[in-house]
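Excluded from the complex is one protein chain; the other protein chains are retained at their positions.
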Amino acid sequence: MVVTRNAGRYLFHGAFRNWLRNLAGTAPALGSMTLLLLLSGLVGLSGFAMRNLAITEAHDASLLHVYLRDDATDDQVAALRARIEADHRVAGVGYTTKAQALARAQRRPGLPELVDATDSNPFPASLDVQVKQVSDVGAIDALVHDDAAVDPGYPTSYDQGAYQRIQQVMLGAAIAGAAFLLLLGFVALTVTANSIRSAIHARRDEVTIMQLVGAPRWMVRGPFVIEGALTGGFAGLAAGIVTLLISLALISAGSSSFAQVAPGVTVEVAIVAALLVFVVGIALGSGSSLFSLRKHLES
Amino acid sequence: MVVTRNAGRYLFHGAFRNWLRNLAGTAPALGSMTLLLLLSGLVGLSGFAMRNLAITEAHDASLLHVYLRDDATDDQVAALRARIEADHRVAGVGYTTKAQALARAQRRPGLPELVDATDSNPFPASLDVQVKQVSDVGAIDALVHDDAAVDPGYPTSYDQGAYQRIQQVMLGAAIAGAAFLLLLGFVALTVTANSIRSAIHARRDEVTIMQLVGAPRWMVRGPFVIEGALTGGFAGLAAGIVTLLISLALISAGSSSFAQVAPGVTVEVAIVAALLVFVVGIALGSGSSLFSLRKHLES
Amino acid sequence: MPGSVTFCELPSLVEFVGVTRSYGSRVAVEDIHLGLDPGELVFLVGPSGAGKTTLLKLINREIRPTCGEVWVDGLPAHQLSASKVADLRRRVGVVFQDYKLLPRLTALENVAFALQVTDLRISDEEARDRGLDALDAVGLGDRADAFPHQLSGGQQQRVAVARAVVSQPPLLIADEPTGNLDVETAWQITDLLEDIANFGTTVLVATHNVEIVKRMQRRVLTLVDGRLVRDQPAGRVGRLAWAAWS
Partner (left out) sequence: MPGSVTFCELPSLVEFVGVTRSYGSRVAVEDIHLGLDPGELVFLVGPSGAGKTTLLKLINREIRPTCGEVWVDGLPAHQLSASKVADLRRRVGVVFQDYKLLPRLTALENVAFALQVTDLRISDEEARDRGLDALDAVGLGDRADAFPHQLSGGQQQRVAVARAVVSQPPLLIADEPTGNLDVETAWQITDLLEDIANFGTTVLVATHNVEIVKRMQRRVLTLVDGRLVRDQPAGRVGRLAWAAWS
């Protein structure tokens, strides 16, 4: 009991006191960590927003229009629709009548006159199929292609080349984005850990003295690890708060336009991000202290 | 003469020797600087590519179609064209005949049948005006709007709402991109400088001893500044080489697709970027050494 | 059976068996055989660079012997695993030649730290009280809250002595504990070391202070060029061997 209490008091009280006394030496590490954790937080949020954007884009791109023959019966259309809806790759199916298609077409230049010039409505009705994944659009196209209800001339809006391009671009963007975020994350972690390590390195004489006086391992490592956690925690706290403030400011400043640029970044998400930054700071601070101490202690 | 030679030898030889001897203590700073300079290099190149992409986008968006009346005379069209070409905001003017417009339109679903159904070609000929700046498209539209040669029903492809949206989005993207690049740059500079500063801080006893022995300011600062420059230079060299290698790999790997994603990033640009990273490394290393020495020396 | 262990059978607290230690090609101590008994006060003398500090470092397992065995309080210091080193060091109080005070702790905190290292059950108050007592004993009761850099050279040295004695270890090794002290204070410290030896602690003092060595008339080990050239038992007054030798 006494031992645990004393040990706890020694660790926390001692570490906090030393941390305060060593603030001048820790300042660069603190500054670097704060900036990089802040960067990670913002970049993480941007990554999240980009992911949401990409999902929206993919959603748009995976809308397939299935053009119906003018003489298709209601039963045929219903059967086709049922068949499509039964497919697990399909999220939903809508219906556009010939009249609606005409109305849409009339918004293009030149066409109104054209439409006026003929009595018939040349635009086909369509089933608008929302496919879950862009990559499955081709399969759905193949599925409906030869249905009795479908216009044999222009069966669907599917254009193999165009879809492949979209898929390629989105894949490329995803890979590039992920690579960049990973790189940034790696840099942030490494540099932050390095800051702590050089702060510890500067104090390796102290480590040596504590060992020489006969302090057991935990008494040597403990305070340094806790000091590292304090540095990391403070940096994380500052970075987390700034992350939160920036997100909140952006969210409230341009509620509508911001939601378009960074969809899905709500107050809750910002809070979670801030907390994550804080926790990562503590973990990084204490972890890299421990890591660099092990190197000194082993020798 | 002897003094200068001795001074030079003292500075460079001494600094290099000490730098080698202190490598263990410098390692974290070296690692951090390398990573952040590399990041700056890559981010700088991305920024450059993004800028080029944005220019391309703006170029596309600032193409204005001026629809011509079917009964406009050649003279009227020529006069209009001359008037447009005379405007300093216009980069170039192209011409699309009614037949070309029809051919383009026929690629849309439903339209071929429609066209087959009528004998006349409802699509107007157009002058395709490349405006230099997106923001001037509206002005050019106003300029040609009431010309005798222009179709009064659909004078141009200009759609005020749409253009304003494009302009807004592009402005937003530019500001966000610039802010992000600035933030990254700031973080890279600060953290890099901090690394050097903590390396110097760890050796302030040496600074004190040199002063106590009576070394004049330049003899105290010189070696540390040069050591800082060495650290920065090595970090910059490593980062520059990696930047160069990554760019070259990307350029040669996907010559065509890369050029689309990162237009304008050529071998020359990559070399310049690598050199810049190197120079920034040296400047940052020596500069922040000097800065943190001044603080110690003053006290 | 208790009682069967008689006084003269007490095992050596420190035992060197054919110990040699080199730094690279430089031999610092060579073929040392040595035994120190509990409660002994022993002086270690010899010219600068003779290997005194090296010998003391071997006891504290700061360094390992190149060959030979070092036994301290029953522990084999020459082959101790890294995790057992702290156990050994907690049984040895050390006054280092360059003090080795923790720069970010005050004098009192330095002393209390060494005390709590040996026994975590000691409460903060007790550590404080015993630390202040130890500082009083070396004449620094009024400088307890000063940081090492705020103390004079001799004061730092005395804090180092206080730190070494505060936990009353079975073995105390002191490397030049009076090098920066005036005669008066040096005697005060020597008296303190003698007191501690009288309470059963084995005390080994490396020193250049001929005056003290002569007057105390205790056992004197003489080291020259890394070799133990003379082991003069207590109570005998004689010219210092190495001075005769040089």
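To keep things simple, chains are lettered A, B and C as they appear, and every chain counts its residues starting from 1.
Following the convention adopted for this analysis, contacts are C-beta pairs under 8 Å (C-beta built on N, C-alpha and C of every residue); 3 or more make two chains touch, one makes a residue touch a chain.
Nothing here was measured: the structure is a model prediction, and the numbers come from that model.
The chain not shown here is in contact, across the full complex, with B, C. Although one chain is not drawn, the whole complex shows that of B:A79, B:V93, B:M219 or B:L276 it is B:M219 that touches it. From the options C:P65, C:G131, C:G154 or C:P169, the residue with contact to the unseen chain in the full assembly is C:G154. Contacts to the hidden chain, counted on chain C, fall at residues 23, 45-49, 52-53, 97-98, 150, 152-155, 157-158, 175-176, 179-186, 208, 210-211, 242-243, 246.
Considering the complete assembly, chain B touches the hidden chain via residues 2-3, 6-7, 9-10, 18, 21-22, 205-206, 209-217, 219, 297-298.
The working rule: only the chains that are shown with their structure count from here on.
Touch-path distance (fewest steps) from chain B to chain C is 2.
Chain centres computed from CA atoms place B at the largest separation from chain C. Mean C-alpha position of chain A lies 62 Å from that of chain C.
The set of chain B residues that touch two or more partner chains is empty.
In chain C, no residue reaches two or more other chains under the touch definition.
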